[in-house]
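Only one protein chain is missing; all other protein chains are in place.
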Amino acid sequence: MTELDIYEKQNFGNLSGIGSNPALLIVDFVNGFTDPNQFGGGNINDAINKTSELLKFSRLQKFPIAMTRVVYADNGSDNGIFCIKAPALSNLTESNPSSQIVEELSPIAGEYIVRKTQPSAFFGTNLVGWLTSKSVDTVLVTGCTTSGCVRASVIDSMSYNFRTVVVTDGVGDRAIGPHEANLFDMQQKYADLMSVDEIIKYF
Amino acid sequence: MTELDIYEKQNFGNLSGIGSNPALLIVDFVNGFTDPNQFGGGNINDAINKTSELLKFSRLQKFPIAMTRVVYADNGSDNGIFCIKAPALSNLTESNPSSQIVEELSPIAGEYIVRKTQPSAFFGTNLVGWLTSKSVDTVLVTGCTTSGCVRASVIDSMSYNFRTVVVTDGVGDRAIGPHEANLFDMQQKYADLMSVDEIIKYF
Amino acid sequence: MTELDIYEKQNFGNLSGIGSNPALLIVDFVNGFTDPNQFGGGNINDAINKTSELLKFSRLQKFPIAMTRVVYADNGSDNGIFCIKAPALSNLTESNPSSQIVEELSPIAGEYIVRKTQPSAFFGTNLVGWLTSKSVDTVLVTGCTTSGCVRASVIDSMSYNFRTVVVTDGVGDRAIGPHEANLFDMQQKYADLMSVDEIIKYF
Partner (left out) sequence: MTELDIYEKQNFGNLSGIGSNPALLIVDFVNGFTDPNQFGGGNINDAINKTSELLKFSRLQKFPIAMTRVVYADNGSDNGIFCIKAPALSNLTESNPSSQIVEELSPIAGEYIVRKTQPSAFFGTNLVGWLTSKSVDTVLVTGCTTSGCVRASVIDSMSYNFRTVVVTDGVGDRAIGPHEANLFDMQQKYADLMSVDEIIKYF
């Protein structure tokens, strides 16, 4: 019995679908995650390119759009366990070029920038209230890394009962094994998987 | 360059260590997760056996102990997206034998039972406040599944700045591939990995 | 300059209004809060009577309905600071008659019972996710006490960006001074005030 067989037998992996008010959530596509000497590598740059397409489409469709950045205090006062596990995170301060959203995805008027210090876009932020204020029922997630902040954000999005879609070619990771493993977990338990083309066709 | 090399080069995977006030968190070791026709299988039963050792030790050491159960409302009023992805979850109601903690780990006086409906033991529960009330700084995590509720709980535990230890032989999963993949992710980014024997030796 | 003048000059007290998907939230109308020897007194029983009218109307209108109970663990394991400030709270366990919803407001199929241990109906519960799953944008709040769990729930409801209405004759308190003072604060900063009749007329 394959792993997929086990999950099918236990009736995981059903579609949760798309509701009537989607938002686009772009996780941590900042300069530091495009540079393999910082947090980048793998298929992250490809995922930025595909996200750029979805961002243009979402703007035309007037979807609410939120983008996250990792931002720690200049004085290090909010560096916690995550900065012990991965010390370079603490360099991502407000004005560090590494913590700026990549140029290709520069936010425009009305788009919501979420500053966060933990993996999930929802943790210690006002994202859930912002989604409520826009009457959002579905969250389309792109960003990086699939095995890190995307996964954490997807768990919380589903836990708050948003229908959640992981955009398969809009999420990227520095290493492909964890990328694939986390897509599997998220599809089985938390979210639907759709490509950018499939999403554009759907609407 | 292997995946591990990439993470090492980017300086992930540092130890976060153990503080001075540990608690034991046992995630979802309930009857429904021991039965391969419900949510069980793989190495879950082995993990229960090892957790039983750690539970005895933790009681002797007077560690605060919390155990989670998945409990949905009898009338289905709180069934959300998670129950769409995995419909059998909604059977785990207060009095269903499947949602009772396994006999081997039966809670005793003073142990805290956390009822939850989402993957993380922290989501929609009072676990963080309970840990605060016990002055806990370190959370030792066992339970199932490694790729599901353990992973989600570990992300939140670290996000709240608890030093977090995943007990490698005290966590189990219905399928071994996801079990291993999630241990890798958690060690690199969120928690330390220690076996039951290593923990007992440490204290 | 009266207190109201100060608030008007600083431009507080604007209407936040009612959206298109209201829910009814009934806070802590359980037997222990009808008994002046436990937590009752003042205008609480009157507020229950008026809430009963609004509950019937809400059921006809098919509004999602949630009711909270205070429920502490039988073994006392989750008694925290709140139970130090007010020790009788810890008696409100699952099967204690004092923690059961008053007969006049008995929940029917599909209504969501929220068990909580803290003042706010949102704290350590899945209420926000439940409201999301129903696409709610407005929360009508009745219950008790105005100066306690109602106030705390209203702050959180507004903080999550729900349009929030405090039902003036559907909320009650053991003492009238704090009842009035808290209605003032909530109207100025967090919510609109409407009577049951005004709400029924509105829809």
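Letters A, B and C mark the chains in the order given here, with residues in each chain numbered from 1 onward.
To be clear about the criterion, a residue touches a chain if its C-beta (ideal position, glycine included) is under 8 Å from a C-beta of that chain, and two chains touch if they have at least 3 such contacts.
All values reported here derive from a predicted model rather than from experimental measurement.
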- Task: Determine which one of A:N21, A:N45, A:T93 or A:S133 touches the chain that has been left out.
- Result: A:S133
- Query: For chain A, which residues lie in contact with the unshown chain of the complex?
  - Reply: 73, 75-78, 80-81, 109-113, 115, 117-118, 123-126, 129-130, 133
- Query: If the missing chain were put back, which residues of chain B would it touch?
  - Reply: 19, 21, 128-133, 135, 137, 159-162
- Item | Missing-chain contacts mapped onto chain C | 3, 6-7, 9-17, 37-39, 41-42, 80-82, 84-88, 118-120, 123-124, 147-148, 151-152, 155-156, 158-159, 161-164, 174-178, 181-182, 184-185, 188-191
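Going forward, only the chains that are shown with their structure count from here on.
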- Query: Among the chains in this structure, which pair is joined by the largest number of C-beta pairs in contact?
  - Reply: A-B
- Give, as an integer number of Å, the spacing between the C-alpha centres of chain B and chain A. 24
- Indicate the whole-number Å distance between the mean C-alpha point of chain A and the mean C-alpha point of chain C. 35
- Query: If you average the Cα atoms of chain B and of chain C to get two centres, how far apart are those centres in Å?
  - Reply: 34
- So which stretches of chain C touch two or more other chains? 129-130, 133
